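This is the structure, below, for whatever I ask next.
All protein chains but one are shown at their positions in the complex.
Presenting chain A:
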Amino acid sequence: MITLDDDPFADAVLADPVPLHRRLRDAGPVVRLVRYDVWAMARADEVTRALTDPETFCSSAGVGLSDFRKETPWRPPSLLLEADAPEHDRARRTVTSVLTPKVVKTYRDTFAREAEKLVATLVERGEFDAVADFAEAFPLKVFPDAVGLPAEGREHLLPYGAMVFNGFGPRNHLFTEAMERGAVAREWIAEHCRAENLAPGGLGARIHEAASEFSEEERALLVRSFLSAGVDTTVHALGNAVLCFASYPDQWAALREKPERSRAAFEEVVRFTSPVQTFFRTTTRDVEIGGERIPAGDKVLLFLAAANRDPRRWPDADTFDITRRAAGHVGFGSGVHACVGQMFARLEGEVLLAALARRVTTIELAGEPRPQLSNTLRGLASLPVRVR
């Protein structure tokens, strides 16, 4: 058995996870993390295999470290993320029917207009924080608008997301702090998942309509998945995108030359930085992988981020290259639990990066980027930049 003593949830590792990911991949296809008594997989083949075998690697015991069969989760489990077939299929079918590529396309013009507006203001300012003023500002405007949330109270979305994503890790200081900061957000979120608080015609209202076979409480839980999964992830992807382009000016030049590459560029940002770094699964039976026997009932930590930079799968894996074919990364997961909002995220990334590329010649750091530590996500707390 290959064992490692590292703590993937330690502050220093979360701030710079790449070295650990390399060590994990090189150690072997399956590694035992003794500190948490869990298994880990970090190579593209094994991670993909686990993600696409939900019968063996289940989600209903929770996709965080906590085992729902032994501990009570801090909130009612998600009907999508923390569920298995057949319940999961029912919920997923309902949500995908509301988030089809066709529906997503209907938001394109509105999102593009908002992107132009935001970029124009920022170019005027010249210097700004690419996290607060860009990466947070855009999704926090267009996404709640699309869902049908009122203008007041949106400030609860990020603290709520921070609770959710820190909640997948151990009960460390990040979890405790997120729970404290988010305490007031919980009630607001719960309230705004209810049909009467969602604007007619919005995605939230449409979920309630499409989910007529579900109870009222379950319908609200389905809407909650939008609010948990749709904000922080996109925010981090956009912030990471700006840092990538500030760090690789040649790639910015390549995008400026052809702003229509912005969709592929966003895909590469997701592969390269993996805003969602990890998820757990739980084995339902004894399973042999890479010569290691994992017993039934064990937690397995899947390093999506490490898989996305596995040199066995990606040529020049550690190079940020917007011209590569990034499709097939697992930044949005894979299989039955693959992110249902991924087409929405792509649209947001595409229109915003294209708007920036059309207006901005150079992006420079105007201060040190500060990471935002999270047990699950990789992103920034602040990123001062100067644009010309």
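In this section, a residue touches a chain if its C-beta (ideal position, glycine included) is under 8 Å from a C-beta of that chain, and two chains touch if they have at least 3 such contacts; residues count from 1.
Basically, contacts and distances are computed from a predicted model.
Enquirer: Name the absent chain as its UniProt record does, using one of the following: "Conjugal transfer protein", "2Fe-2S iron-sulfur cluster-binding protein", "Thiazole synthase" or "ABC-type sugar transport system, permease component".
Expert: The chain we cannot see is, by its UniProt record, "2Fe-2S iron-sulfur cluster-binding protein".
Enquirer: In the full complex, which of A:L174, A:L227 or A:M343 touches the chain missing from this view?
Expert: A:M343
Enquirer: Would you indicate which residue among A:D232, A:E267 or A:D310 is in contact with the undisplayed chain?
Expert: Touches the omitted chain: A:E267.
Enquirer: Touching the left-out chain: which of A:R93, A:R125 or A:H173?
Expert: Only one listed residue reaches the unshown chain, and that is A:R93.
Enquirer: Touching residues of chain A against the unshown chain: what are they?
Expert: 93, 96-97, 100-102, 263, 267, 325, 327-330, 332, 334-335, 338, 340, 342-343, 346
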